[in-house]
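I'd like to ask you about the structure that follows.
All protein chains but one are shown at their positions in the complex.
Lettered A and B in written order, each chain numbered from 1.
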C-alpha cells in the first residue's frame, strides 16, 4: 500500500473528531469487560456509559451518540434493556453495534440474538468466525466464546448476514474482514497475544461504536476501529509479550496514538 | 498553608487507623468499578466487601463499619438492596456514603436518588458538579456520567443539598469542594489524567467510606479522603502520563503512601 494513501489521514481525522467531540457511547455489555471497555473508550477520547436498566435505557439512548450491545453475560434483565435500547436507537437513527458473544454455544444465545436482530437491525455486527457463522444460520462449532475457525472461513457467512440485515459485518481474527454488501476490507493489524487478554474483541466492538459516532460512513468507521484496535495491540505487544502488561499497555497505546504510528503501521486493504 | 499545620498529621493519623483497624466497608456499587474500588480500599488498608442482595444486606451492614452506595449501573434488584441497606445503616447509626453517578441523565436516576435520600439521609454525598446540581433540584445539564460544569459552579447547589439533608457534600472536579452547612474546605490535589480512568470518582467515594469509618468528624474525613485520592493520583501521574499506567500506579501509590508525601503534597484549605 502506497504511503500516499488517504487511509491514515482518514483514520486520524476520525480520532481527532472522537477526541474533540468525546461522543457519549451507551454500552449494554457484559460484566467481564465493563471496566476495560470503558477505559478503552476513555483512552481513545470517547465518553463511555454503562446503563442497562429497562427503566432508563430509552432515555439514555436519546442523549447518546451510539449504542453498543454485547451479549457476553446474558440474562433476562439485560435482554429487556437491550430490546428497549435497540428499538429506541433505531427509532432515533443512532448507530447500533452488536457483539454476539458466544452465539452458537447455546439455544438461548441463538434465540436472543435472532430476536434482537429482527427487532432492530444493527449498523455494525462484530464477532469471531464461529459467531458470525452461527449468526448467519450456519451450523458452526464453537468453543464457548472462542472460535474454532480462522476468520476467512466466515467471509461468506458475513456476506449473507450483511445481505439479510443490511449491516456492516466485521469478522475478527488473525485478519479482520469488514463486509457490507459487495464491499470487503481486510485489516491485518493486531497481535496474537491479544487473544490471551479477555475481552479484546469486546473492546474492538466498543471502539467501533466510537468511530460510528463521528463517521457516518459506517463501513469505513468499522474498518478504522479495527485498524486502531490492532495497532494499539501491536504497540502494546512490542512493550512486553505478556498478557497482564498487554492489557495496560493497550490502554496507554490508545491514549498515546499519533498520526505517525497510524501511517507507519496501518494494514488496511479495501476490495 | 504553613508547614506547621496540623492537617498532614491528622490525615496520616486517619490512614494509620485504617491500616490498623482495617474497617469493613460494605459497598453496593456499580459493575464497572467493583474491582478497582475493592483494590483501592485494600491498598489503603481497609477491608472491602461488595454485597447487594436484598436477602442479606441488612445483616451485612450490621457487621460493617460504613456503607457505600453508588448508583452507576442501577437496576431494580440493586435498588432494593440499597433501600434495605441504607435504612439499616441509618438505624444502626453507621456512616452512609452516597454517590449519585449520572443523576440528572434520566428520570429513573433522579427518582431513585430522591427516594434513597429521603429514606436515609447520607452522611456524605460525593458527585461531580452536574450530579450535585441535579441532586439539589437544579436543572443541570449532564453528559452521561460526565459533568459539563467546573466544580465551583456547584458550590451553591452543594450548600443547598447539605442544608436539606444534613450531609457533608463533596463536589469533585479540578478542585474538590467539601461542604457542610457553613463550612467549606477546598482540595486542590489531583491530576487531570484521572478523568481518563473510569471510576476514579467512584474510588474517591469508596475511600471516603474508609475515612468515615475511623474519623467521626465526617467533614474532616471526607476532606482527608479527597486529599489522599488526589495525592495518589498525582504520584501515579508522575510515573507515567497514560491512563492504563495511572490505574495501576494509583493503587501502588495508595499502598505506599507516607506521611512525608502527604506533608509535601497536601493542598487542603479550610474556610
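In the analysis below, contacts are C-beta pairs under 8 Å (C-beta built on N, C-alpha and C of every residue); 3 or more make two chains touch, one makes a residue touch a chain.
These figures come from a predicted structure and were not determined experimentally.
Contact with the omitted chain, checked across B:16, B:53 or B:118, is made by B:53. Here the missing chain is touched by one residue of A:9, A:106, A:216 or A:258, and it is A:106.
Touch with the hidden chain on the side of subunit B covers residues 22, 24, 26, 31, 34-35, 38-39, 42-43, 47-53, 55-56, 59-60, 63-64, 77, 247-252, 255-256. Not every partner is drawn; the one left out touches subunit A at residues 30-33, 35-36, 72-77, 102, 105-109, 143-146, 195-199, 240, 242-245, 247-248.
We adopt the following convention: only the chains that are shown with their structure count from here on.
With each centre defined as the average position of its C-alpha atoms, the distance from subunit A to subunit B rounds to 33 Å.
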